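Have a look at the structure that comes next, please.
Only a single protein chain was left out; the remaining protein chains are all shown in position.
Going in written order, the chains are labelled A and B, and every chain counts its residues from 1.
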Amino acid sequence: MKVEASSSGHNMQPLLKVENLVKRYAKPSLADAREELLALNGVSFSIFPGTTLAVVGESGSGKSTLAACLACLESPTIGSIWYEGQDLVKLREPARRLVRPKLQLIFQDPASSLNPRWSVLEILLEPMVLQRNFSRKDNFTRQEMNERANSLLERVGLSPDIVRRPPTELSGGQRQRLAIARALALEPKLLILDEALSALDCSVQAQIANLLMELQNSQGMTYVFITHDLAMAAYLADEIAVMDGGRIVEQGAPEKILKLPQQETTRQLLAAVPRIARSAPPSVEQ
Amino acid sequence: MRYLLRRIGHAIFLLAGVSLLTFLFTALAPGTYLDEMRLNPQIAPETVAALRAQYGLDKPLPVRYVDWLNSVLHGEMGFSFAYNSPVAPLLLVRARNTLLLTITATLLAWAIALPLGVWSAERLGRLPDRLLSWGTAALMVIPDLALALGLLLFAVRSGWFPSGGMASLDMETLSALSTLRDLAWHMVLPVTALVLTALPLLVRHVRAAVAEVLHTPFLLAAVGHGIPRHTLLYRYALAAAANPLISLFGFSIGALLSGSLLIEVVMSWPGLGPLLLEAILSRDLYVVVGGILFSTIFLVGGNFLADLLLYWADPRIRTQSGVR
Partner (left out) sequence: MSARRAFAKWLAALAVLHGMVVCAGFFAPYDPVDQDRKSPYLPPMRIHLVDTQGHLHFRPFVYSPRLREGSFDQYEEDTAEPHPVTFFQSGTRYRLLGFLPCRRHFFGVEHTRIYLLGTDAYGRDQFSRFLFGGQVSLLAGLLGAGLTLLMGLGIGAAAGYYGGWTDGLLMRLAELFLALPWLYLLFALRAFLPLAVSPLKAFFLVIAVIGMVGWARPARLVRGVVLSAKERDYVRAARGFGASPGYLLRHHILPETYSVLLTQAAILIPQYVLAEMALSFLGLGVPEPVPTWGNQLSSLQHYSVLVSYWWMYLPALFMVPFFLGYLGLASSLQEREEAYKIEAGVLGA
């Protein structure tokens, strides 16, 4: 359980403010009729710097769509995402490109988020190469880029002699560390972790979670932690938001959510948690 | 039912699209044609001018297409300069001959490929299968042209088969049965050539499709039920492999049609192939366009037949279109 109360962040400005995000998909189904899918149905929240917001929900609740929108990989149909005074949704790509490195997404499957034909070094260098292509002032030399790659590896606890290897030769935990290292390449302020621990073994999950905590403590990293695992969320988060059907149905501090779940959804998620993880049995009657 | 309607619509779209494409091809070189005709002393300049007006070559392109399409749908496909007759009847006779050849070859090729493929799939990896694989490979590496010429050479040297044509010179005097026999005798070489060019690919694909099915759980369960081998192979395995095979059937029709062009020319079989070639060499525009159109009609028709077969054979397609 997180020791720090979330109140410490309230005196500062939110890092990210999401207002009424709506995402509508026109899904062509087998029968060729246009079906509309409302993946996000009015999501609003704020995140404060140095904190972790966990977004918990079942599959289909809209979590991944939210992650994609936050990372600017998808555009919401309606809504705003405020970051440092700018609405990311309304930004045009050249300007948005400058902001992108600050909001990075870590994917669920470490195998598919790293190009198997590339080497570790190439994967780490990619953000810097891309940045170099965009802005004149961030002109890294080869030397600088290699050095930074090595220091990134160190920071996530990987040995520098894997640089020439392809990611297929790494374990799941190592790959996820590499994905985190890549995300850190251009000094992001916010990491969006889309089920980033779900595909890992339990012990590896703990290791990566600790790495993330350490990064937060030392650098003040902010996280949006998306998961279906309420126990993991309670362990890591300062605030939990429960999603269902594209909206946030309940939000609050972890203790509150775990002890006094208001919504049916929350209760079902809670019921899925093994007894050992809970601090107290949930109260059924209100 | 909806599936069938979709496929019909699709076929019509293909035919319309192809007609547009071929028409565009002709329209792309109109000047060249009439200029060449003007240079040709056999054609009077008045004829050229009249043709120009008649075929509305000074009208805008879309109008010309619609006019041409209109006349085609009425069975009027233009005029052949080389044969000095309307194109449609010319094409129909030749088309019939090509169909005769192609359909016979298709049926024969599949009749051989299916048992061979199944037999090979049963003995996958063992010596008989490997021998067959080498055999099909050997057949595949002989260029179609070389195969046709080789058969022709054999015919000429051995004298067992006619070296071309569709009928013997004394055809008129023969009885109905003898005419049929004569026809069959003339058909042997071109059909053999076509079948041999198509066979290797068919056998390989049948073998692959059946082999995949032979190791599925449902077939093993059938074995467990004690179903006799022959029924197993043909009614169970082949039926399960029907999907890719029916698509292959559609594809094989196209391949055989293309192949028939060359073989008809080499073996002097009076089909669409030699007609098309002559028309090209003598710049007989409307015959060329008509020939392309006919061959495409056959191809699209054949594929539609394959779609029908699929509909009949695969219950999933029937139910899928019913479910909403």
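Assume a residue touches a chain if its C-beta (ideal position, glycine included) is under 8 Å from a C-beta of that chain, and two chains touch if they have at least 3 such contacts.
As the structure is a computational prediction, the values presented were derived from the model and not from experiment.
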- Task: Looking beyond the chains shown, say which of B:A137, B:L220 or B:A239 touches the absent one.
- Result: B:A137
- Query: Hey, which of B:A105, B:V118, B:V206 or B:L257 is the one touching the hidden chain?
  - Reply: B:L257
- Message: Considering the whole complex, not just the chains shown, which residues of chain B touch the missing one?
- Response: 13-14, 17-18, 21-22, 25-26, 28-29, 32, 137, 140-146, 149-150, 152-153, 156-157, 163, 254, 257-259, 261-262, 265-266, 276-277, 279-281, 283, 288, 291-292, 295-296, 299-300, 303
- Query: Taking the full complex into account, what residues of chain A touch the chain not shown?
  - Reply: 68, 71-73, 93, 96-97, 100-101, 104-105, 107, 109, 111-117, 126-127, 130-131, 133-134, 168, 172, 179, 182, 186
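The working rule: only the chains that are shown with their structure count from here on.
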- Query: Taking each chain's centre as the mean position of its Cα atoms, how many Å separate chain A from chain B?
  - Reply: 57
